[in-house]
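All protein chains but one are shown at their positions in the complex.
Moving on, here comes chain A:
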Amino acid sequence: MNRTRPVETLLAALASFTVALPLLTLFDSNAWVRPTLLVIVVIAGVGLALRSLSASALQVVLGQLVVGFLVVSWIHGRGHLYYGFLPGPDTLRTFGILLGEAQQTVLSYSVPVPTERGVVVAITMLVGITALATDAVAVTLRLPALAGLGLLTAYLVSATNSGEGLSWKYFVLPFACWSALVATQGIASVRRWGTAVPRSHDGNENDPVLGVAGTARLLGAAALALAVVVPAVVPHLPTTYLADGLGRSDEGRGGGSVRLNTTIDLRNSLESQSQEPVISYTTSTSSPAPLRVSILTDYRRGEWRTRFDADDVVPGGTEQVVGAPDVKRTDVKVDVSENRLQAPQIALPTPLRSVDLDGAVLTRNFVGGYEVDRGRGDYSATYSEVAPREQDFASDGEEPAGAEQGIFTELDSEGILRLSELVDSVVPEDATPLETARLLQAHFRSSQYTYSLQLPTPTDPVSGRAMMSDPLSNFLVSRTGYCVQFATAFVMAARLKGIPARMAIGFLPGSFTNGGYTVRAADAHAWPELWFPRLGWTRFEPTPGVQSGAAPTYSLIPTEAAPTASPTGSATTAAPTPTLSERPDSDEGAVQDNPTATAGPLGWVRDNLLTIGVVIGIVLSLLLLPVAAWMRRRRLRLDARDDAERVEAEWASLISRLGDIGIAPPVGSTPRQAGARLTHDAILSGDSKAAMGRLVDTVERARYAPPRTPVDDVSDDARTVWRAAVSARQRSDQVRAYLVPSDGLRQWNDAKDAVLDWPRRAWLRLRRR
């Protein structure tokens, strides 16, 4: 029984790969596809090779495991290998760190998740294990139906985490591969039954063969019908999540699919790196305001919490102007053409004047945040673009709604000490609220702060040990963070100086393309709003320019405007070189990640070192068997001690090679019968037929004639026969005969046996001594 099973191996590998394809929807780039595919191919190839050497199932799986891990190490563990190719404890440690990073990433980001290095490693390993398990169960152990369970699990992991319905194509592909696998082996095992049951020729009732086939068809049809009917009858359960974390959309409400996480924990990221568009809109102004989604006021123990208060309906979707009527305000209209934000969240520019939701009801909660009762794909809103003068920031006037409860001035005890030290050093005692805000903003946007999505573990400056403290203190010490940290520090600092302040969550205006703006999930942002009686809630921008864009003009200190105002101001230029874990979100930053500026052929070689290595490896592995076969034939010829043995060697080689193109003499045939059969099957005629005749004649004489009968050299005749036979075959047969010669397999098998037998022989030799 042939254990190579190339077709089944291919199908199993395809199934493993296609089952991983839904991951395309979960991650923002396809960087994982190439290494994963390589690992799958390697595992399948190793399985194929070891099975063809008739290694035991355990040997096959161990071989695949070892080689698979080697390849993963070569791909991902470069720089952590002994002599550049041998994985060691350092490699394992690196993998541990990378996998930890991957887990962190997967838990922190909503779909699509950024494919950083750890994530790619994790995917490569997991899909590799899936491929190994599938290959071992379905091909090595020949239990394809069982392998379906593993494939289904792998499929469900990616399918349930996307948070939305998966395209049917993602299911059909692996399913087709798997059913083909089951069918191939089913057919093979039925064929092995042979023809023990004679097939009756007259009337086919009571025919046992047809009876079995009929029952099988009936069962198949029934299973198919059940598979269609049962899901249609049984009510759908809500989508649940196998791995908690990926895709945070916690409930399947109607409307859009994107939901902004408003429960901000400073330890975790609010950010999503997804380039998926969330909102598309058009507006007349050249500098649109950010779109606010939610407002947070309560900050306790390093965490912003949402207040659940009674909502007021905004009658007619029109808001009163807040603040002094003499402030210069321009109404700007925003037309949202596409909205994927999930209700009740709605992104609106502020301060809002009116909104047209086409039937949906807008409500305003206690702290001033807006919600809708159902999702709208398109809506329009009008807001006031405020152009305040210096005097408009005067602090005398009415307090904001809800101020009497102190919700806008409430301070969290955590980190307050460090914060007040900072405020005292930055803001003079007698500064006006506007000066305070401007100074604080200039301070946070200065080069002392680094924008990074990766929050560093704070270390004690004296002992150098890691120390755990509250997030705000961490930020103030490390001076590294992103919008949430900057805005939080700013809000708290303003409250410390007695200015009512709150945290706004929403989206930056997005990028301008094709006459409209597109807001992506990556544009999610947090900023502080401060209360000025004549202006109402006024936006400030303490986050450095990389992420936040330009700060409002009024928030800049007039004299120092130039150095801090530019969007790519000092914060960016002064930021230290990006570290491995840092992911700049802006496009400019992403481009810097690919230093592919090298030119010329040498540069090309350096860039494609892995690909070239793989190609060379494939070519070498393709040559393994042909070279081994050639060596075996050569050895056979050289080992021959006389003419008769040389003839025998030629004959054996020819029979073996003809076997490779599917021409084999019957088991009990004499040389003469074999010759006749081969002549017929290989369609030999003319010269080649005569050569075969001479060959058979010589073989008979060499084998059976009295000793010392002279025999001719038949290598030419053997070559003639082989060429004639192989040229008459199909191309696929020819390729197989040259690439996978059975002589080569036998040679490697002998080598394997010799290696496996070595310890026993060594032991025997030792004992003999």
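Note that a contact is a pair of C-beta atoms (placed from the backbone, for glycine too) under 8 Å apart; a residue touches a chain by one contact, two chains touch by 3 or more; residues count from 1.
As a working rule, contacts and distances are computed from a predicted model.
Within the choices "ATPase", "Hydrogenase", "Maltose/maltodextrin transport system permease protein MalG" or "NADH-quinone oxidoreductase subunit L", the name that UniProt assigns to the complex's undisplayed chain is "ATPase".
Set against the missing chain, the residues A:Q103, A:T670 or A:S742 yield one that touches it, A:T670.
Considering the whole complex, the residue from A:R34, A:R305, A:R703 or A:K752 that touches the absent chain is A:R703. Note on the undisplayed chain: of the listed residues A:E435, A:E645 or A:D733, the one touching it is A:E645. Mapped onto chain A, contacts with the missing chain fall at residues 641, 644-645, 648, 652, 666-673, 700-707.
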